[in-house]
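In this view, the complex is presented without one of its protein chains, the others remaining in place.
In order of appearance the chains are A, B and C, and numbering begins at 1 in each one.
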Amino acid sequence: MALALVRALLGPSVYDRVLAANMFGTKTVLLLAVIAFLYGRPDFLDLALAYALINFIGVLAVLEFIRRRAITSAADHNTGS
Amino acid sequence: MELLGLYHYWIFAVLLMIGFYAVIAKPNLIKKLIGLSIFQSAVFLLYITMGKVDGGTAPIFQAGVGDQVFSNPLPQVLILTAIVVGISTTALGLGIVVRIKEEYGSIEEHEIQEIDRQ
Amino acid sequence: MIVLFGIFLLTLMVITALAIVQTQHLFVAVILAGIFSLLMAANFFLLDAADVALTEAAIGAGISTVLFLGALALTAEHERAASANRLLALGVVAVTTLIVIYATFDKPRFGDPEAPVHQHVAPWYLERTPETIDIPNVVTAVLASFRGYDTLGEVFVVLTAGIGVLFLFGAKPRRKAGPPRLAAHEPGDGLRHYLIPRVVGRLLIPFILLFGLYVQFHGEYGPGGGFQAGAIVAAAVILYALLEGEAQALRVLPQRLLNGLIAGGALLYGAVGVAGMLLGGSFLDYSVLTANPVTGQHIGILLIEVGVGITVTGVLISVFHAFAARGRV
Partner (left out) sequence: MPFLLDVASWVLLSLGGAFVFIGGVGALRMPNLYTRMHAASLTDTMGAVLIIAGVMLQAGASLATIKLAAILLFLLLTSPTASNALASAALLAGLRPGDTAAPHEDRGE
């Protein structure tokens, strides 16, 4: 199931990787839900719930990061290295 | 099958060493910190692996279900706290790196040493 | 089948770790570290450690990425290539790997119930938890009651780390030569202009907070507890800060209050211990808190988890603000 994703992990540009990370998050949620049932311990769905809730904070942080960098590098052209 | 039983430990060893490599070979301080957290994760994995018992489930009693095998709760307790402590210490490390960047203008190890030598 | 799945996940982890070390782009490394943490959590789950997996989920999914990105924004995004002693390092690493792998041949087989780890105190914990503490989650019982000292120590480490970060960033940045980082143009209003994330985020924040509270107080019955809840609540506040800008978040939860939270949580923990002493037990012995020892344990664990949760929340939020505020200077 997650096999296709491994290859996405090696994607060419930075944003592909973010995309892959996001997909990975969704897949982990699904995976956890399925495994919880394979184990017969449905009370562990909390975990998947936690992921579903906070997984996208990372992506929002990326957006904020890029936005900041865009603002700073618009002013002086040598941020970063 | 006998060898398969040790696979987890091998992965642990390999991960540990990947982290270790990042710490000793990469000059970049943030990379070192990421390496350190990989190293840390490897140790976590080792502990949790040791706690696993065949056919066991997580050590939470279920009402009405008797006679279950539970995995070892002790390593889990240790690691649970260690993860949170880990992120706090990583944050501290990042704080130091940022301060170094402000003082030296670089986060590469050899450049910092260069500046120090002057 | 589950074992095979575990092996698959572990292999993925190694690949990800290699990619992290190999890439020169630190931003990519941080994103990959996020994936690494996801894999790690799934693995913990497979290894029966639901509590640990929840902790890793709460920390790794949001907060560590945010912190690393915050640090990246303040430093450089690329690392320089070339280190002179690379071969030497590789050699050392290879030799150590071989030694460690050689050592693993002495390890008991994976999942062996006869392994030495399972012979020592763990059975005792499993046996005693129902009668002396009477809560279903053994992990919480061991964490908060049997090994309360350890946890107290950990809380103080978190506290110290938080104080350390606040001290480090307390110093005013010295203006170095070079182009000044522009200040006027950076209002720090977060993602206020991005409508969709903002609306959805605002919708979700209450649910995240609610879920945090659920994890906090459900910790005795299912996976959860103060550490996880603290991280989740902190994630909610950080989300708010990302959406509305740090200034707004600081207005809602001022730094003074956060400082109070950081110290207050640890103090609450300590106070519970001292209360036990005053009532005639030993430090962190909750059985004396009420007439019934088992109820006493319940109350003690509840209070301690609250203390832990408060401290963790306070520290994580303050650290985030420290990084974010630094970026705006």
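Note that contacts are C-beta pairs under 8 Å (C-beta built on N, C-alpha and C of every residue); 3 or more make two chains touch, one makes a residue touch a chain.
Here the structure is a predicted model, which means the values were calculated and not measured.
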item	value
Partners of the unshown chain among those that are drawn	A, C
Residue, one of C:8, C:102, C:167 or C:207, that touches the chain absent here	C:207
Missing-partner contacts on chain A, residue numbers	1-5, 7-8, 11-16, 18-20, 22-23, 26-27, 29-30, 33-34, 37, 42-43, 45-46, 48-49, 52-53, 55-56, 59-60, 62-63, 66-67, 69-70, 73, 80-81
Contact footprint on chain C, counting only the chain that is left out	25, 27, 77-78, 191, 194, 196-197, 200-201, 203-204, 207
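Note that only the chains that are shown with their structure count from here on.
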item	value
Distance from the mean Cα position of chain B to that of chain A, given in whole angstrom	20
Residues of chain C engaged with two or more neighbouring chains	50, 72, 76, 80, 222-223
Sites on chain B at which at least two other chains make contact	57-58, 60, 62
Residues on chain A engaged by chain C in the complex (per definition of touch)	2, 6, 9-10, 14, 17-18, 20-21, 24-25, 28, 31-32, 35, 38, 41, 43-44, 46-47, 49-51, 53-55, 57-58, 60-65, 67-69, 71-72, 75-76, 78, 80-81
Chain C contact footprint on chain B (complex, rising order)	2, 4-22, 24-28, 30-31, 34-35, 37-38, 41, 44-45, 48-54, 56-63, 69-85, 87-92, 94-99, 101-103, 105-108, 110-111
Sites on chain C touched by chain B in the complex	3, 6-7, 10-11, 13-14, 17-18, 20-21, 26, 29-30, 33, 36-37, 40, 43-44, 47-52, 55-56, 59, 63-64, 67-68, 70-72, 74-76, 79-80, 83, 85-86, 89-90, 92-94, 96-97, 100-101, 104-105, 107, 109-113, 115, 117-118, 121-122, 125-126, 129-130, 136-139, 142-143, 147, 150-151, 154, 157-158, 161-162, 164-165, 168-169, 171, 173-174, 176, 178, 221-223, 225, 227, 230-231, 312, 315-316, 319, 322-323, 326
